[in-house]
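Only a single protein chain was left out; the remaining protein chains are all shown in position.
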Amino acid sequence: MPSDVTSLLFDAANLMVIGMFVVFLFLATLIGAVNLIAWVNSKFPEVEVPVSRHQPSQSKSNIAISSGVVAAISAAIHQHRNNK
Amino acid sequence: MPSDVTSLLFDAANLMVIGMFVVFLFLATLIGAVNLIAWVNSKFPEVEVPVSRHQPSQSKSNIAISSGVVAAISAAIHQHRNNK
Amino acid sequence: MPSDVTSLLFDAANLMVIGMFVVFLFLATLIGAVNLIAWVNSKFPEVEVPVSRHQPSQSKSNIAISSGVVAAISAAIHQHRNNK
Amino acid sequence: MEKIQLLWDSTALAHFEPGQIVMMIVGALLLYLAIVKKFEPLLLLPIGFGAVLTNIPLAGFSDAGGLLYYIYHIGIETGVFPLLIFMGVGAMTDFSALIANPRMLLLGAAAQFGIFGTLFGAIALNFVPGFEFSMKDAAAIAIIGGADGPTAIFLASRLAPDLLGAIAVAAYSYMALVPIIQPPIMRLLTNEQERKIEMAQLRHVSKREKIIFPLAVLLMTILFLPSATPLIGMFCLGNLMKESGVVDRLSNTAQNELINVVTIFLGLAVGSKLSADKFLTLETLGILALGAIAFSVGTAAGVLMAKLLSRFSSQKINPLIGAAGVSAVPMAARVVNKVGLEANHHNFLLMHAMGPNVAGVLGSAVAAGILLALVA
Amino acid sequence: MEKIQLLWDSTALAHFEPGQIVMMIVGALLLYLAIVKKFEPLLLLPIGFGAVLTNIPLAGFSDAGGLLYYIYHIGIETGVFPLLIFMGVGAMTDFSALIANPRMLLLGAAAQFGIFGTLFGAIALNFVPGFEFSMKDAAAIAIIGGADGPTAIFLASRLAPDLLGAIAVAAYSYMALVPIIQPPIMRLLTNEQERKIEMAQLRHVSKREKIIFPLAVLLMTILFLPSATPLIGMFCLGNLMKESGVVDRLSNTAQNELINVVTIFLGLAVGSKLSADKFLTLETLGILALGAIAFSVGTAAGVLMAKLLSRFSSQKINPLIGAAGVSAVPMAARVVNKVGLEANHHNFLLMHAMGPNVAGVLGSAVAAGILLALVA
Partner (left out) sequence: MEKIQLLWDSTALAHFEPGQIVMMIVGALLLYLAIVKKFEPLLLLPIGFGAVLTNIPLAGFSDAGGLLYYIYHIGIETGVFPLLIFMGVGAMTDFSALIANPRMLLLGAAAQFGIFGTLFGAIALNFVPGFEFSMKDAAAIAIIGGADGPTAIFLASRLAPDLLGAIAVAAYSYMALVPIIQPPIMRLLTNEQERKIEMAQLRHVSKREKIIFPLAVLLMTILFLPSATPLIGMFCLGNLMKESGVVDRLSNTAQNELINVVTIFLGLAVGSKLSADKFLTLETLGILALGAIAFSVGTAAGVLMAKLLSRFSSQKINPLIGAAGVSAVPMAARVVNKVGLEANHHNFLLMHAMGPNVAGVLGSAVAAGILLALVA
């Protein structure tokens, strides 16, 4: 059994190294992502929309937008079907 | 297959006519019902009970009513058993 | 069938007596328990902790207490394993 | 043409059975009582509505795959809904009055004679041709005398699911009728002098006592009556959450949103048991009669016990408060207060009646445990 | 080394199928519409998120044992979630405007031509190679014209579960697009003079009428269209809880916490049906096209019916309010108000449009019942 445990212990050490490596890799990449977001955000500053108190934002629908939704989905489907 | 579709199409037309007919019939009958309710309501005007602010209406129990409940249920059961 | 019913009725009477006896016994014992709690409580009067309004009691953790928790659980386990 | 025939066939008109119509009228009656007469509307409105829905021909609300079928099987058959209601009720209950005057527990005990006496009566009814109540049926019916909705539903779902609808309807109807049923009995068994008795003010109860109380009740139930622990355990959990003061957000949810959601579903599921073949039977008449007896006997037993207790007590006890021992919280306590005020305009018995009132809840849960242990 | 290989294999990068990537982009698009464009965010945000989650390779959200698998099977397959939403919507709906002017029901009826006309169109589409809609498929697609989310989901889950994702997405997308779709049609079918018509103020509706109304609707549905009783029954239960005024705590929970919880789960479950093999098909294109037609036809039918009704009516009717008959509560009524104001700055049609608007909800539930009776 001690030999089994030794082999298990070896696996655990392995897992420990890989695990810490991946955690660091993942969170370090996330640092990059956050910095990227901040950078993009500073390039395209938010237009401060003075939210009117009088209209409920909940169910408001922005009319100014084209009905491009459906077009976009359609395009995606065509794309996909052609690729198949 | 086109012949199948034609027959299906015929069914769909059929369903369309019957469906719209039933929808109109149903909602037109409901108009009658609402008018009837309004008429009955105007005949027996609501007694404006000035709700007292001091007693919670939630769990209030109207004592003035006879215990006719049980009598009514009993009568219904007798009725039903005799009809069987 | 009447004889069956009679025997059933005897059982019911039996159950009635025992049931009422147990209900009384149980609740009478509870009287004793409540009196005991009140007595103990009066012996060790509650220290009126003036609850500060400023800190939320919800997630407060009392630091002054020793970490005896773990010790206590450990002791319980040892106790149990030895008794087996 | 064929489609129109199909449509007609899919109309209820072609499929109504007389029993379904009668049961819909019963459902409508329950809605009327709930909405117009304000009889226990929180339960009777969903029950009445469920009764209507379950009796619609072709709609299949209570058939496999139907909405009420799911709700019933998930919530009632498992016993989960009544237990969650009991937790919420526990989180709403204040035991101060009982802790201050624990002898009130004896009144809550005496009133349970409404249960056990009715059990005897239900079996005795078997001498009448047409009645064939088993001991389980009798126990489930008798619990109506506990005057506690979730306890009745829980026990009926365990012992006699077929009678569940009638038992629940009877229990809630009589609870709403408490202001009519109780006063005559209370007046019959007491004299003017007794009804005028004023009681001493209750002592202050400390927060610590209130926290320990549900734990003590639970401990005793565990030791002596484990079959009552589902009901009393959940009740004590709710009460502990409330009194401990450390989990207010859980306690608030248990006594508001959670109990509201469960109440809607519980009512609908109980209503779904109001089908003609289960409800329009001679048994239902027996259940209604026995329920009335149960409430009356419980009330009488409570009052008489209070008189007895008063005799052996140094402090005077107004025997009216014994009537609150049947539970029916808080209606019964209010009735006591009202009858007391009629005899003595300065006599406010409400707080004193809350003691036996909550004792009655414990008492009927204990009685349910006994029945589960000995009959199930 | 082996572990690193294992880790790479357990990375999504090695397992992505193109369809999954496209569907994630669709999900992201829905999130964009919900958050940035504020298109029906209460539904499209959870749907979009669910679409992303369900298409993650290896994560198995929609495989047996996955979170979305459980939610879908418990809530959608059983029909429970849409029915609970309908109960909550019922508890939020005020029928005053409709009771005051019941002829508005005819506008709600006319607008259902959006449903039945689309059903015909869906079958006609079968002449186009590649489309093979069965009658059940066609019925499920046509219900998009009802402009009512829970009704569409309920019917689709019953008749064509495979199309559920596309149908729900189309229904909610077009509901959000109502302010774009409807005005041109409304302007096309009416002249300046008609749009300027001001309508008489509505009479006061008594509490009693409001209580009886849901019961009358339920009774009629029971008698004539039992297949519609699940939807209309739960809707009427919610409305009755609200209007009766005796169970406010239940009504409040039904229209707040309960509907919120169910909305989160419903949205996630609908999103879980947005898988590449179900959504990236020719059928979806057909559904999107038919959905647009359904909304347009329904709007036109409502407006034309209003013009017809105005001719036979003593009091003038502004034909714009016919457009509100498609449901899409309360968006369609707001659009009517807005277009009305453009023609006449003193013309506030909102209250008048609420009548056909809620009539449209009933109308599409009735239509759903007809389809269930004749097609299922």
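Letters are used for the chains, namely A, B, C, D and E, taken in the order the chains are written, and counting of residues starts over at 1 for each.
Basically, contacts are C-beta pairs under 8 Å (C-beta built on N, C-alpha and C of every residue); 3 or more make two chains touch, one makes a residue touch a chain.
Because the structure is predicted, anything quoted here is derived from the model rather than measured.
A.B. asks: Which of E:180, E:202, E:219 or E:264 touches the chain that is not shown?
C.D. replies: E:264
A.B. asks: If the missing chain were put back, which residues of subunit A would it touch?
C.D. replies: Per the touch rule, subunit A residues meeting the hidden chain are 2, 5, 8-9, 11-13, 15-16, 18-20, 22-24, 26-31, 33-35, 37-38, 41, 46, 57-58.
A.B. asks: List every residue of subunit D that touches the chain not included in the displayed model.
C.D. replies: Against the left-out chain, subunit D lists 78-80, 83, 211, 215, 218, 222-227, 229-230, 233-234, 237, 240-241, 244, 246-247, 249-250, 252-254, 257-258, 370, 373-374.
A.B. asks: If the hidden chain were put back, which residues of subunit E would touch it?
C.D. replies: Interface residues of subunit E facing the absent chain: 3, 6-7, 10-13, 24, 31, 34-35, 38, 41-42, 45-46, 49, 52-53, 56-59, 61, 65-67, 70, 256-257, 260-261, 263-264.
Definition applied: only the chains that are shown with their structure count from here on.
A.B. asks: Give me the set of chains touching subunit B intersected with the set touching subunit D.
C.D. replies: Touching subunit B and subunit D alike, sorted by label: E.
A.B. asks: Would the interface of subunit D with subunit E count as same or different, where same needs over half of all numbers used to appear in both copies?
C.D. replies: Counting shared over all numbers used gives less than one half: different.
A.B. asks: Name the chain whose C-alpha centroid is farthest from the C-alpha centroid of subunit D.
C.D. replies: Looking at centroid distances, A is the chain farthest away.
A.B. asks: Express in whole angstrom the distance between the two chain centres, defined as the mean CA positions of subunit C and subunit D.
C.D. replies: Roughly 24 Å, centre to centre.
A.B. asks: By residue number and range, which residues of subunit A touch two or more other chains?
C.D. replies: Not one residue of subunit A touches more than one other chain, so the list is empty.
A.B. asks: Which subunit D residues reach two or more other chains?
C.D. replies: Each of 3, 7, 38, 41-42 in subunit D touches at least two other chains.
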